[in-house]
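One protein chain omitted, others in place.
So that you can tell them apart, the chains are marked A, B and C in the order they are listed, and the count of residues begins at 1 in each.
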Amino acid sequence: MKRIAVFTSGGDAPGMNAHVRAIERTAEKRGVETIGIVGGYSGMLNGHFELLDRIRTANILDRGGTILKTSRCPEFHDADQRAAAVQQLRKHGIDGVVACGGDGTFHGAHLLHVEHGIRIVGTPGTIDNDLFGTDYTIGYDTAINTAAVAIDRIRDTADSHGRVFFVEVMGRHAGFIAMDVGVACGAEYVAVPETLTDVEVLYERIVTQGLDKRTVVIVGEGDESGGAMQLAQRLESRYGIAPKVTILGHVQRGGAPTVRDRVLAARLGAAAVDALLEGQSDVMVGQAGPDLTYVPLEATWETHKAVPSYLIDLSTLLV
Amino acid sequence: MKRIAVFTSGGDAPGMNAHVRAIERTAEKRGVETIGIVGGYSGMLNGHFELLDRIRTANILDRGGTILKTSRCPEFHDADQRAAAVQQLRKHGIDGVVACGGDGTFHGAHLLHVEHGIRIVGTPGTIDNDLFGTDYTIGYDTAINTAAVAIDRIRDTADSHGRVFFVEVMGRHAGFIAMDVGVACGAEYVAVPETLTDVEVLYERIVTQGLDKRTVVIVGEGDESGGAMQLAQRLESRYGIAPKVTILGHVQRGGAPTVRDRVLAARLGAAAVDALLEGQSDVMVGQAGPDLTYVPLEATWETHKAVPSYLIDLSTLLV
Amino acid sequence: MKRIAVFTSGGDAPGMNAHVRAIERTAEKRGVETIGIVGGYSGMLNGHFELLDRIRTANILDRGGTILKTSRCPEFHDADQRAAAVQQLRKHGIDGVVACGGDGTFHGAHLLHVEHGIRIVGTPGTIDNDLFGTDYTIGYDTAINTAAVAIDRIRDTADSHGRVFFVEVMGRHAGFIAMDVGVACGAEYVAVPETLTDVEVLYERIVTQGLDKRTVVIVGEGDESGGAMQLAQRLESRYGIAPKVTILGHVQRGGAPTVRDRVLAARLGAAAVDALLEGQSDVMVGQAGPDLTYVPLEATWETHKAVPSYLIDLSTLLV
Partner (left out) sequence: MKRIAVFTSGGDAPGMNAHVRAIERTAEKRGVETIGIVGGYSGMLNGHFELLDRIRTANILDRGGTILKTSRCPEFHDADQRAAAVQQLRKHGIDGVVACGGDGTFHGAHLLHVEHGIRIVGTPGTIDNDLFGTDYTIGYDTAINTAAVAIDRIRDTADSHGRVFFVEVMGRHAGFIAMDVGVACGAEYVAVPETLTDVEVLYERIVTQGLDKRTVVIVGEGDESGGAMQLAQRLESRYGIAPKVTILGHVQRGGAPTVRDRVLAARLGAAAVDALLEGQSDVMVGQAGPDLTYVPLEATWETHKAVPSYLIDLSTLLV
């Protein structure tokens, strides 16, 4: 194996740059060249390739976003387009690929492996943490800390005014972010897809707290109520309480990665290169407890990853 | 003068706690007691008073929000209610009052002075910076830094995806926050009430930048376009470009105050106590350049405070 | 069990307040009262006890330090003094105790159990992470992030000047902090007690890097070279290169806890209360991977906890 490529795809996540750096440095130590594919699958299709070296990857480890850019690439659903992308990889002499992203990214990677025998290893790069096969994804730790700092700020205001605030955090399909920050910020209620959101309980929680006291409710964007705005409207129409709503949105995404995200990104980067060199393919490299894990790409989206039950318990116990 | 009172009113602003601490410490040094009125004008009406001392004001200087709480108090538009509030002040032997807030707060304070001869001094506590008579208001510096950090994060994502982002910042009547953070974050366009928002120029700015490049547009909530969402819709309906919209909202409000806000809060707190002791009333204490200023409360809302023209110039020059 | 007590002891660690809050809230839910012992073992001796309730523990979860104060208490080495402390516990009707701290804390707790049958459960509260029986200690995650942010800043300067910087981080007996931040910050060399510090290798690393390039070397305070200052002197006397030295010191200790620290503190707080209620004693409650662990207090200091080998490998691989 003489030349590998790496790309980032889907939503950007803090730690992706530390990851790219680790891949380049590891490959260099193993005597392998690293190509950066710019702009995810769309860059692969268009042959937007760039040779990476230690100078290019210097001073990026503490930067949010991804120097390799990212994109959503609907064309990749088309088998002909995937074949064209494979031509690009072959033309550039690429023997193996690291695909950093979420389940959309892994779908594409899996097809490149199955249809064209491309040796490809996935790494979990998404702030949502909703990939089976790893305790944490790259970017998740930064996102929850960013969200918590924002919610601490909102609590200052909620406290000063004795108001009810609903804060919507990211997490389209899973309540990881909402649960972790809910417990971390002492939220009075956490609404997530994993549990039934009961407006009556929520109302009682607010009333018990004291109507002139601050209440902070965290709502995962994937919550079955439809998000913070909808839940607020239900509360208002039923009980006449009008909460202030804040949608954190893209503020949660960028920023300098935390130590955990940088170290996870570094470790999985090194492991992904070594996995390729050992001949692995069609797997995601993750981490469970202190150990590396290797799961088939298909399992990452087919097997459900549950929010830890202890988090759900704490979110009601400590109110 | 033996006993003064202080209250915070309107939207909470970082630095209010440092301000309250400074007032208590200064009064103590001058041999005067300090009463904290809890909950703004509404606490004044209800006699919600608390004796402050150095223990109560310890360790609050770096906390966002306000330990004295705050509220909006529509009852205070009623002259009878104001008379009742004055009874409370007299009953508690209060000889002078510091009112920290924005123009709504100062309206009430002015009436207490005019109608009842209450000795009252205002201090500018609002993140919006839109009060005539002071270069900066307490809380403004923290708010712009909080907003800038959030926008730096959004730029990571905008850069990684080559996308157009519209970010709405606070400032109902004035574009201070938008202009300062727009220049600070290198925004491609800044839309504020003070200037004409020209969708064509905005579109050209985006196109010149390159449609696959990140563009960050800062929109003051008071912008005549009606805010970020409306402006985004105008851009989309006219040119087919659909920006991502983030409304920073209450995230901008809380948090540990910056050094500038703490020092300003400390200085104006000490000066407000001394102004009361010197017999001043119906004035706001502010700062212009290195100097303290004293302007009639009425002037703070009657005279327009303009966003510095150099900021507006820089926002287009450095694009 | 009707009444339990909690105290924090040894060096303060971010998350201790979130921990105390979780203990009080859990106990309340279980129908048990919580007493806060103020000032660690010394407070226990002097009967410095305070009844905790949900108001006292509100709004502390995001504060560094510990509202229960802490101290080093040499008197506790004396058996008579320990007996006197036990009298205080009995006098106040305390049926169980949670002791949050490091190995010094646990030594004392173990003796209270062995000598007097006090039901006592330890929880790992130290930024050093050097306790066997838990993957992470409360405070560690915050400390490494604080250190990393400081080192990112130092790297700005090191880069701008092309200089060699030695930064000493905490960790008297173990190199956890140094290794995690070394990998996270892309340090050119990490000197820890666990590995042999080789000045020749260090010198070569600096020279390879380029003498006019920035080099950042992380030194654990427990390193056998004796710390950053000594290592810098050895480098200078042997090779004539004079690095700038920064000792991070107590800056690493305080600050708002990270989400991981808050959640760990919450979980272990709840688990410690439940362990007492189940009749456990003389154990530390910790976390390994996703699971709670219970290890005899003695094991926490008798069994060596090793810095993960993958961290040590990454620290040289990614240079």
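The rule is simple: a residue touches a chain if its C-beta (ideal position, glycine included) is under 8 Å from a C-beta of that chain, and two chains touch if they have at least 3 such contacts.
For clarity, every value in this text was computed on a predicted model and none was experimentally measured.
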Looking at the whole complex, which visible chains does the left-out chain touch? B, C
Contact partner of the left-out chain, one of B:C73, B:A99, B:I127 or B:A256: B:A256
Write down which of C:R153, C:R172 or C:R238 is the residue touching the left-out chain. C:R153
Identified contact with the non-displayed chain, of B:E33, B:D159 or B:D223: B:D159
Touching the absent chain in the whole complex: find that residue among B:K2, B:K29, B:H77 or B:R238. B:K29
Pick out the residues on subunit B that sit against the missing chain. 18, 21-22, 25-26, 29, 59, 61-62, 135, 141, 144-145, 148-149, 152, 155, 159, 180-181, 183-186, 256, 258-260, 262-263, 266-267, 270, 288-290, 308, 310-311, 313-314, 317-319
Where does subunit C touch the missing chain, residue by residue? 8, 11-12, 14, 39, 63-66, 69-71, 146, 149-150, 152-157, 159-162, 165, 244, 246-251, 253-255
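Everything that follows uses one rule, which is that only the chains that are shown with their structure count from here on.
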Which chain has its C-alpha centre farthest away from the C-alpha centre of subunit C? B
What is the distance, in whole Å, between the centres of subunit A and subunit B, each centre taken as the mean of its C-alpha atoms? 35
So, in whole Å, the Cα centroid of subunit A is separated from that of subunit C by 29
Whole-Å gap between the CA centroids of subunit B and subunit C: 39
Which subunit B residues reach two or more other chains? none
